[in-house]
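And now, chain A:
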Amino acid sequence: MNYRIGVDVGGTFTDFTVARSSGELLLWKEDTTPDDPGRAVLSGLHAVAEQLGTDLGGLLSSTELLVHGTTVATNMLIQRNGPTIGLLCTKGFRDVLYFRDGYKPQRFNMKLAHPQELVDRWLRVGVTERFVPDGSEIAELDEQEVRQAARHFAEAGVKAVAVTFLWSMLYPQHELRAAEILTEELPGVQVVCSHTVLPEIREWERTSATAISAYIIPRISEYLTNLERELVQAGLKRPPLIMQINGGCARIPDILRVPVNILASGPAAAPAAAMYFADSVGEDLITVDMGGTSLDVCMIQGGRAAMSRDIQVEDQPIGVSAVDVHSIGAGGGSIAWIDGGGALRVGPRSAGSRPGPACYDFGGEEPTVTDANVVLGYLDPDAFLGGRRRLRDDLSVAAVDSRVGVPLGLSTVEAAAGIVRVVNANMVGAIRAVSIERGLDPRRFTLVCGGGAGGLHATELARELGMQRVFVPLEAGVFCAFGMTVTDVRHDHLAALHAVSDSIDLDSVNALLGELERQAAGQLLEEGFQSSEIRLERSVDARYPGQVHEITVPVPDSPVLDAQAVTELERTFHERHRAQFAYSRESMPIECLHWRVAAVGASRGWPRQVASANGNQPLSAQPARIRQAFFAAAGGLVDTRVHDVHELVVGVQVEGPALVVAPTTTIVLHPGDTLTRPTADGFLIDVRAR
Partner candidate 1 sequence: MTTDRSSVLASAAESAQNGESLDPITFSVILSRFDAIVNEMTRVLERSAWTSILALAHDYSCGIYDALPRQVSMYDALPIHTTSLHLVVKEIADAFAGSINEGDVFLCNDPYSNNTHVGDYVTAAPVFADGRLVFWSVTKGHQMDTGAYIPSSVVASAQDVYQEGVTIPPMRMVEAGTMREDFLRMLLSNLRYADLVEGDLRAQIGSIEKARQRLNELCAEYGTDTVLRYVDEIIAYAGRRTSQEIESMPDGTYTGEGWIDSDGFDVEHIPIKVTVTIAGDQVKVDYAGSGPQARGGANGSYATSQAAGAVPFLYYIDADIPHNHGVIEHVEVSAPEGSVCWARYPACTSCATIVPSDAMQDAVNRAMVAAMPERVPAGGARCANIPQFAGNGADGSSPWGFMLFNNAGAGGAAKDNDGWPLWYNQAALGGMKIQPIEQLELLYPVRVECAEIETDSCGFGQWLGGPGNIVAIKPLVDEMITITFGDGASNPPHGAMGGSPGSGGGQYVEDLESTRRRYVSSSGAFTVDHRRELYVGVSTGGGGWGAPCERPPEQVRRDVRDGFISASAAREIFGVALSHDADPVLDEAETERLRAPLRQQSGPPVTPTVPDASTWLSEHMREGDEYFLNPQL
Partner candidate 2 sequence: MSVTNTRSTPLDTRIDTDPILLEVMRSHLITSCREMGIAMMRTSYSPIFNEGLDFSCVIFDASGEMIAQADFCPAQIGAIPHVVEWCIKEVGPENMSPGDVILHNDPYRGGCHLPEFMVLKPCFVDGEIVAYTANIAHMVDIGGLVPAAFGDTRNIFQEGLRFPPVKIYREDEEVEDLFRVLVSNIRTPRFGYGDLKAMIGSLYVAERRIVELVEKYGEVEFTRCAQDIKTVSEILARRAISDLPDGEWTFEAVIEDDGVEPDQEWTIHATVVVRGDEVIVDYTGSSPQSPGPPNQTWGVTASATYAAMFNIYGAIPFNHGCYRPISIIAPVGSFVNVEYPGSCVGGNSDSSPTTVDVILGAISEIAGKGTASDGDTCGILSLGGMDPRSGEAFAHLHFDGGGWGGRHDHDGNSAQVPKTSNCANTPIEVLETRYPLECVEYSLNTGVTGRPGAGEFRGGFGTKRVMRVTAESMTLSAHTNRNRVHPWGKAGGAEGGNCTVRLRRRGEQEWKTAPELLGSISSGKFSNVELHEGDEVSLGMPGGAGYGDPSARAPELVAEDVRNGLYTLAEAGELYGVALDPATGEVMQAETERNRS
């Protein structure tokens, strides 16, 4: 028996999916342990192994692929609870982060606040050094100034330093030397260089990606290295792979070289997961993954997830190519609070899993969305996580009352319903951002709903947006973890080589592409892929000479690039340019800048059955058959049927109001909603329009 494991660390829960070569799936949820997320991963794997009737060693030693995703880094940015960091830059340019691209969105909004940089200005230090485009060093690196800066950083107690010199992507010498000195002067402080993080022209994006990397690296490096060590000690043969924001995965050393890639790493697996169900739900999907801390929305059209190189996380551009996932701080753990103006607000602060929602009884006193769901009767205190956790509904009531109900003069239920309405509105806003505000009519799409808290809100969100169909996969609660077991492995490599198509030096281009292909494919082979499973995608960033921006076009798939292939490349470029910009200038040659090679290791399709009963047997404690739950449409708290997911065989139909309890999520059906189970994969809900 071989295993493939997906582990997704969320802000609240750590999700597990174990796929067996036999095709069965095992799903599991474990409390995230924010102080050391690795603990939850290990304990979860222990539990899973137990479920599979083996031990950790037995599980890991026969695991051929372990993919790990985490939102830890994203949450650090969202909640701005990262360490103090420093930034070392070329003298005279310490405000690159502040100036940004000089662009003010919502320019008629005079109250829009200027985004906060990740590094305060007094910790952005310029030092004498300068290269110019042609490579001449017009100012040597002043090492004294670097050491002074180091002392300044030490006094401020920075945990990491970003080094971002102009033109370093072409001439990294100064960054490298400065990094040496800083490491030597600041033991224990991590140093990140911009030429490694994003070796592309444009100082703002590069500086931002580097600053983000420095901001998150202290935490993730400690975490990931420990994790790898422990997993390997525990018997894992192949190094674990980390889910990346580009939708593919990579090994830990690669991640630590370019930490920014770990951002939104979990959510990037959503498209893969969603597309797995394409047969039953089609290829036009909006995926929402609502965990404990954040909501991630992703648009999939014609089976392809939107990709972007202009992603900003919390107003900070990341520069690297990414699955276009829109995240907001809204989840089961989001805390409800009353703002200065007396308005009810929910999030973005989250109680996480420690202290967690009040009902967890870990000392949390602030009401969370989960508490509201408990108060409204949607969550069965005895059936949470299949009964592994008894929820204290009395604590939920107390928290909701004291912090929201009383201040606003509302009954507990009214207050709870209010909390849910507000968080729904926030989530609707997020979905609008990727659909309506891009002019896409969400009603054409199916809402694919993942995340532990997803099922609780899905139908309301759909209703609000006029969407008719919601799909809740069986693996909803561990949606991304599941995605990781079916995602491809992907390595992107790029190098700069300037060439104009009418005077192109084919030898050097071929040499370069060959080298990139060797690197990329080599990695996959090391990771145990057969060359038959490896797909190479070659592309180049090109433009017309004199133009400013590039577009990325595929490089013809001939073993060596010859004159004919170049003509082909030109043709493709003209076509793409016309398709994208509605014009082309065919009499012109094209100018090539960055050459890219992506190596994709296709995930082996294993046979697939229903998530095995025995895998989940112990998870399914019997729920109460009838509960009181709140439905505005039904006039308040009403008796509501509760179904166990395992009762609902294929072909069954359930009318709302009703609750469907699965081990890792609960689905709320409002009056008029109809749930069916077209296939074993999951549940399709026909949402009644309001």
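The rule is simple: contacts are C-beta pairs under 8 Å (C-beta built on N, C-alpha and C of every residue); 3 or more make two chains touch, one makes a residue touch a chain; residues count from 1.
Picked so that all candidates are chains of the complex that A comes from, given by their letters.
Keep in mind the model is a prediction, meaning the values are calculated, not measured.
Listed candidates 1 or 2 all sit in this complex, but the one touching chain A is 1. Remark: chain A residues 91-95, 98-99, 101-114, 120-122, 132-133, 138, 152, 155-156, 166-167, 201-204, 425, 429-430, 432-433, 436-441, 443, 465-466, 544, 546-549, 551, 577, 580-583, 585 touch candidate 1 in the complex.
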